[in-house]
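Not every chain is included here, but those present sit where they belong.
As written, the chain order gives the labels A, B, C and D, with residue 1 at the start of each chain.
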Amino acid sequence: ADDLTLQLKWVTQAQFGGYYVALDKGFYDEENLNVTIKPGGPDIAPVQVLLGGGADVMVDWLPSALAAREKGAPIVNIAQPFAKSGLMLTCLKEHNITSPADFPGHTLGTWFFGNEIPLYSWMGKLGYATDGSEGGVTIQKINFNVDPLLQKQVECATTMTYNEYWQVIDAGLTPEDLVVFKYEDEGISTLEDGLYTTEEKLADPEMVDKLVRFVRASMKGWKYAEENPDEAAEIVLENDMTGAQTEKHQKRMMGEIAKLTEGSDGTLDEAAFERSAEITMEGGMITAMPEGAFTHEITDKALN
Amino acid sequence: MKSVVPVLTVVGAILVIWYAAAVWLNAPWAYDVAARGDRVLSFAQLVADTWAQDKPKLPAPHQVMVELWQTVVEKNVTSKRSLVYHAWVTLSATLLGFGMGTVLGFALALGIVYNRVMDMSVMPWVIASQTIPILAIAPMIIVVLNAVGLSGLLPKAMISMYLSFFPIVVGMVKGLRSPDAMQLDQMRTWNASRAQEFFRLRLPSSMPYLFTSMKVAMAASLVGAIVGEMPTGAVAGLGARLLAGSYYGQTIQIWSALIMAAVLAALAVALIGVVQRVVLKRMGMA
Amino acid sequence: MSDTAQPEAVISVQNLGLTFQTGDGSVEALKDVSLDINRGDFVSFIGPSGCGKTTFLRVMADLETPTGGQITVNGVSPEAARRARAYGYVFQAAGLYPWRTIGGNIRLPLEIMGYSRADQVARVKRVLELVELSDFEKKYPWQLSGGMQQRASIARALAFDADILLMDEPFGALDEIVRDHLNEQLLELWKRTEKTIAFVTHSIPEAVYLSTKIVVMSPRPGRITDVIESPLPRDRPLDIRDSAEFLEVAHRVREGLRAGHAYD
Amino acid sequence: MIWIIVGLALWAGGWSLNLWLARRPKSTATSLAVPVVFGLTLVVIWEALVRGLGISPVLLPPPSAIAVRFAASTDVLWEDFVQTVIKGALSGYVIGCLAAFGVALLADRFVFLRRGLLPVGNFVAALPIIGLAPIMVMWFGFDWQSKAAIVVVMVFFPMLVNTVEGLLAAQSMQRDLMRTYAAGYWTTLIKLGLPAAMPFIFNGLKIASTLALIGAIVAEFFGSPIRGMGFRISTSVGQLALDLVWAEILVAAMAGSAFYGAVALIERAVTFWHPSQRGRA
């Protein structure tokens, strides 16, 4: 079988359920692939792993992938299993924020490491300064978890529909205590969790063939996961080496993830790409519209 | 044995402060929850609540003990949910890194003591190397080593090594230079070779320094292994536990991993202490 | 062993000079020193503190490099002599290795010089008897009093067959009785083995009692002010110290020494 | 290939230059020049290897790129330096060292405390800071106070252990002398205990100086306002601005070495009398 390594953007969780399902259910084996899945972490930049030769394919968000490309990393999107964005801003109702017009004067928390771009773009669109000056907002870097929101160090926090939001709920708050702004609804969403590889690999026909089989099997995994979310969550749990994930949380996450992958067969939607790239540019992370940052070659072959 | 009572007293004092701090730090959340439920907390209720929260700012000592008990004793040691399993993962990287760090540190110290150019040029850079925040370059080290096909234990051990060679270099340079001028002159009058001088004088007289630095290096190596575990994808080990606990706000899990790490370090250091006593005793120095 | 009727210079020194460069200026530790030491001589060096006695011994042993003049040992340079293991050196302080027993300390130079194991054992036994420490072979240095340590350090220098013994105040820390005893032992050893001995001391009677030649030195710059050939016979019972000859030599040494001091 | 050969050649050149320098009589100039030449050689090899092997700047930028970025970003670097070094590291260093010093005095005065505190102290010192950092951020907030708290914890025990050991360093004869003068506790401490402890205290201060900087930077990975060296490093890695990352690392190394050097200079002035300091010009 041909070896292939996939570098995830984050730790093992249902967010990457499709790949684990494909592995566990033997979809990769069927394509004669021997796939290794490497979990990510807070300070692992998947692009570095990819360029360093530690992986053949990576999962990344489009804004950070485009930024890397502009920095000289020749990476290309080969498939886009996530059709929709799960990003949102969650605020505590007690701070009296009901619409984006209320943001000024408040502290908004976000992850950095490339994940801050959408928030900055949004604020730019709204015309709010982000340096804490009069009439603007204060941006605070937060890590990993929702504690800063619960402990009132920030008034709003970036959350994912499938993960952090539910941690807030698990902490004892009810949806009524919260106000959420989905990026998807605000029209500022960017593409998340796409599959990327390097131009160099795409120039190699043998590699292209492997990628085609990989994408085909992965999409099969995603569709299976969409239909059998509980089973997919169990598979993720089995593959979690830290032993820290809980069943309840992963099953719920898988259900939410299914809503995001729904409707994608892996083919990149060019309109969504354009929009995402524009938002990224407005956020200042790239200076020009990218060229050649995606290819339909793999998905075209995979789906036919 | 003279220190049993004082140690217990200090530990007792820490526990008292710890419990009090738990009440103080966890109270805002308790009040918050009560306010949302339109309840008013009596002091007793407050104390009970702050010592039993799910995700406390500071878990009470007994919560940590319970968690430790559950993850150390009640879980099968091969299970991913067993802290013993994770401790072993970390320990193996620690020991490997410690071994490599000791060898590297020893080699550098030898070079510095016996080679004039190294003596003059290496030390400032060894010091500078330790001012580089390891966490910043750890991911890069991991990526680079990955690229050349090294993964798993070795990258973590390399980071351990990076942190642990420093105390060894510093201690061994001091130790290998600790024979006084007279002892060195004696060797000269006997026309001893460099090797004879090293094995019969410099090495034995550096032993006390060696063990002291090894203790420091062991603690450093453990930190290195944990640092190395964080960006490797947080797969397994105490570092991964810390990180995972941190993603999900599981403070109790963080604290039990912390305590486990400290116990591990204390045990490893104590082990070196035992070896030290045996060796020094055989050398007649204890 | 041949009877050395014809004096033969084992150590020959001409116009030797040694200047230490220190942070604030230079110190002339030895200046214009000339001296011949013959085979079988017992030469004592005496002089005020800081007059260069230790430095002189160190030059002979190639532990210090002179900055001027010539010195030969056994006809060759001190370095060659050192490489030929011509010296036994007893330092001012005992300097035993704390991680070796007394026996192990004495065995150390024997190991380094490659004596056979059986020979090592025999020699250690012999010199331990000489300094009366046989019962202490297995003890560590710190289990001995200062005086015993000093004796062990003397034994160490005697264990191997160096023709030249350089001893820097070896009996400094001992009380009078022990000192007398060791003086006798040293004389006996010297007579028996025909070693050449250079010996530093602060004690005038000791210098006179032991030596065939007494070198008086004076400081700033370190130089030789007097060389006294002893008229005493090689056989010296302890009570020779009450003889007129002895007292006369002692007097001459004392005068030479006094000249090096500031007191009137 | 040509770059690698050039690198090797330059390395050989640097090494032989150092050989030559080391054989000169020791002076301030040579003892400064040798490590500088050594460091320059390393930098040159780095540059040659990165260019020679065609390593992507996203993985490891060449020193020249880092230098360019450094020159272009002095304002950001300065802002981060103030946040991390001045506010976080320095304040934590001062507080931690002073606190450890105070506790050491208590432990010296009361044997009971010494017996109880030191073993527990050693245990606490073994707690990995990586684990403590998120907790401190939770307790003390995102700004420099939590960094200072981490630094306090990190420097406290090396400093405590060294000071306690130092206060025991006075020889018994020196103590006995004070007894014959019927000197009181404070007199003995000021005239004997503290001077004799200085070499150890400075040992602690030196170790603590490198720890303080590392601690402050690493702690920022776990929570910080949107400035600071640790923040910039972690964020820039995410943005693959590796040249900025290395520029920050350079600042850290320079600041750390300068800090260490400053403490070592003060040490030389204060403990001029100690054998390890004598004979040094």
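Note that a residue touches a chain if its C-beta (ideal position, glycine included) is under 8 Å from a C-beta of that chain, and two chains touch if they have at least 3 such contacts.
For clarity, every value in this text was computed on a predicted model and none was experimentally measured.
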item: Protein chain stoichiometry for the whole structure, using the labels that appear; value: A x1, B x1, C x2, D x1
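The rule is short, and it goes like this: only the chains that are shown with their structure count from here on.
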item: Centroid comparison with chain B (C-alpha atoms), farthest chain; value: C
item: CA centroid of chain B to CA centroid of chain C, Å; value: 53
item: Chain C-chain D separation of Cα centroids, rounded to whole Å; value: 50
item: Where chain D touches two or more other chains, by residue; value: 59, 134, 138, 221-222, 234, 237
item: Chains touching one another, given as label pairs in label order; value: A-B, A-D, B-C, B-D
item: In the complex with chain D, residue positions of chain B that touch it; value: 2-3, 5-11, 14, 25, 57-58, 116-117, 119-125, 127-137, 139-140, 143-144, 147, 219, 222-223, 226-227, 230, 239, 242, 246, 251, 254-255, 257-258, 261-262, 265-266, 269
item: Contact footprint of chain D on chain A as seen in their complex; value: 42-43, 45, 47-48, 51-52, 64, 67-68, 71-73, 112-116, 139-144, 147-148, 151, 153, 285
item: Contacting residues of chain C [partner chain B, same complex]; value: 58, 61-63, 82-85, 87-89, 91, 93, 95, 97-101, 108-109, 111-113, 140
